[in-house]
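Heads up, one of the protein chains got dropped from this complex, but the rest are sitting where they should.
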Amino acid sequence: MIEPDHSYAVEARGISKYFGGVAALDGVDFKVHWGEVHALLGENGAGKTTLSNILAGIYRADSGEIAVDGLTHEVRTPAQAIEAGIGMVHQHFKLVETMTVAENVHLGWPDTPTLVSQRVLVDRTNHLMEEIGLHVDPTAKVWQLSVGEQQRVEILRVLARGAQILILDEPTAVLTSHEARDLFKVMRDLVSGGRTVIFISHKLNEVLEVSDQITVLRDGVHEVTRSAEGATPRELARLMTGEERTLEVEHREITGETVLQLEGVTASNDRGVVALSSVDLVARSGEILGIAGVSGNGQTELAEVISAMRRVDGGTITVDGEDVANGLVRKVTDLGVGHIPEDRIGVGIVGSASVKDNAVLRHYWTEGLSSGVTLFRQAVVDFATRLVEVARVQTRSITATAGQMSGGNQQRLVARREALLATRVLIAVHPTRGLDVLAAQEVQTAVIGQRDRGAAVLFISDDLDEVLLMSDRIAVMYEGRIMGIFDRVDADREAIGLMMGGHTLEEAMAK
Amino acid sequence: MTFALIENGFLSLISSAIPASTVVVLAALGCLVGERVGVLNLGQEGLIGIGGVYAVIAVVTWGVGSPWVALAIGMAAAGIAGLMFAVAVVVFRASQVLVGLALALGGIGLSNQLGTNRNGVQVRTQFSEFSLGGSLVDGGVREALFAHDPMVYVAYVLLPLTLWFILFRTRHGMNMRAVGENPAAADAVGVSVTWSRIGYSVLGAAISGAGGAYMVLSFTPTWSPDIARGRGWVALAVVIFAGWRPVRAVFGALLYGTMFSLGLTAQARGWGFLFNATDLAFFLSMLPFLVTLAAILLPAGAAKIGKRVRSTAAPAALAIPYSREER
Partner (left out) sequence: MSTYRLERRLEVDTKKQALTRVAGALIAMAVAGLVLLLTGRNSFKILFDGLEAIFGSQRGLEGVALRAIPILMTALAVALSLRMKIWNIGSGGQFLMGAFAALGVGIHVNGPGWLVLILMALAALVAGSLWILVPALARAYWDVNEIITTLLLNFVAAQLVTWASIGFWRDTEAAVIQSTKRVPYRLAELPGTDSLTIALLVPFVIALVLFWIFRSTTIGFEIDTIGGNARAAAFAGINVRRRILLVMLCTGAIAGLGGMLQLSAPGARQLGPGYEAQFGLTGFIVAALAGGAMMGVLVGGTFIASMFFAGLVLQTKGLSVYIIFGIYGLILTGVALGEMAARYRLVRVGDAVSSERVAS
């Protein structure tokens, strides 16, 4: 009998996975030692999440095998993964929002006593938190927690179950830089205690900061595994994308007139909680005003109040001097405002409708496309054909349903459609999120093109590097307030990072 | 004098409302059990019919002498129907609305067909009265509250409390609630969404079937076509009214039963105000449905008008099929 090889915490061999006949992973080998932070790096769509979901038993691999601590394991369900000592913290948290922290920690856990009461669960949770060293109010309902706290609940839950191998799927995407630092400290503590952390990210600086080993995936294929020592961001970027591409953005002095103006705008989110408090902003013709901030600090609501999809509780919003606050979506569109929404496929596309109907979704009622009663079918076809061409959307035909196109093509369709509508104002909310580098650059180019044609662009992103690259001016948002506005030349990366975490301009400058 | 009259009227109303509501209580608890794990079964009318007709068949054709055995047979039959429903909607992820309506229609058709030769036949095996309280309480109150058959106590006290206990005081119940709220979260921590949904669909269907069996073993006690007569739909509404809480469902159902008995009492006593006696009876016969409708509309409306952001009590994943590899 062969003695199992204990040197690897996880050893995945020849993992393949197909969705709709398309390979998401193709024969991937992935080995991780005990006691290390191992980064799994790759672009969107490279297969990072698919691979980690397979390790965690969420997906089943179509082929390949997984060994944990040298022993081959069947990891076909999340329960089996936990049994094998693998725990995963998902990018989209798997928490029950209406339940308390204590309940969530104890969900589906065989160690939970058969009879439970809130008091027993809270006591046990307090005890666990003491032991592991992570703290959240155990009686709070999950929906009341900040994103960072929710993540802590997830980690606590996984560790409580005795996970020795912790998979963190893009854990920093939703965190402030301060919260991210805290997380990195937790990660280092865990590996120094002998555990293993698999850290999924596409942010190169973070990966280099916290990891011991780095594995790069590209297009579902294992590209390289190497030590983080001596690796450079440039080299990793090349490994991820296969080639070097950088976008050069030309910035000119802004002389244009004021197009969009917000004064004292206050609004609530879907839960009725204040999401924007007294926001003042001005955007001029021919400039990109970047909005930096961690997701969930009011950016979504800011975009929605401008395009009249959300009511304001106070304040004024004008486009070329016309008041649009609490107005009709159509009026705003008619004034030349385009909006690339955050959830492009959920809000911007009707999957069951044809590509041509989606092409005219936002202005089908306008002169030239309709008589007010009937749609001009030929005009719709003409417009859609043109849009599909300029957006380089790949579709079988314009009469096929939009849902049949790949996600990337749907996103391109929305981005270009809105850019075409945006003769005066373009609101772009995380417009490159989920796109690969090439597609992201296409969208960025379209945004810049619209600026150069004289539109005022509101560029919202939680990727600070992207905001710094694209913007002529940068406003920082935190908890629904504008913390400060910088001209591009004065923008201090460090200060902006602090302000995204809630520091005032003065505090940020003092540090 | 007048007070005594009103009190007497009230007590006799309660006394008849309780058995009249029992079917709705059971069906509502049956729905609730399924809905808590995210499965909406619109087929309640059919389940009541199936549970009822098999209890009749058990007694009349198979000669079963114990009402409990007949009840078990009715529940088993409805449970099998619930299993078929669950396979279609949980395993094959077919639309819960369509298959639920199919079960409502098909169940009514099947039970009426099976009952064709048994229309109006007296069901001789019945639940008998099971008095509680003895001499502790006096006549009127005793009649109203403590002189019913044992199924009444099961439906009003034992079952809702048991369900409440399981759902809110056990580990298992906590896991089940998570399946109804966020199946992906439950799945990620190793709770089987498929099995809990199938299991509780079957259990829920059996409880609803018990409602039908109760009708023929105690309330009517004969078989007649279309036995549910809308009670299944009322049960579905009661669950909404009760905010998916078992104990509240009992009171929702009682509201229906009280309205129902009001109609019967008015008819029996020849009451006539506003209308003559016949017209009043007809008017009152619409009342249970109108009151049920109001019971689900008013809380929703009050919440909207009060500008309160309603934390809907409905399980968040209700009627949404779950697939682990859904992308």
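Labels for the chains are A and B, by order of writing; each one numbers its residues from 1.
Heads up, the rule we're going with is that a residue touches a chain if its C-beta (ideal position, glycine included) is under 8 Å from a C-beta of that chain, and two chains touch if they have at least 3 such contacts.
Remember, predicted model here, so these are calculated numbers, not experimental data.
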Per the touch definition above, residue among B:Leu103, B:Ala144 or B:Met259 touching the missing chain: B:Leu103
Subunit B residues touching the omitted chain (full complex): 42, 46, 88, 92-95, 97-99, 101-110, 112-113, 116, 225, 229-230, 233-234, 236-237, 240, 278-279, 282-283, 285-286, 289-290, 292-293, 296-297, 300-301, 303-304, 323, 325-327
Contact set of subunit A toward the excluded chain (per top definition): 16, 18-24, 44-50, 62-63, 219, 309, 328-330, 333, 339, 341, 343, 346-353, 357, 361-362, 364-365, 370, 372-375, 377, 401, 403-404, 406-408, 434, 436
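Basically, only the chains that are shown with their structure count from here on.
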Residues of subunit A touching subunit B in the complex: 19, 56, 58-59, 77-79, 82, 88, 90, 94-99, 103-104, 106-109, 112-117, 157, 270-272
Contacting residues of subunit B [partner subunit A, same complex]: 169-172, 174-175, 177-178, 181-182, 184-191, 309, 311, 316, 324-325, 327
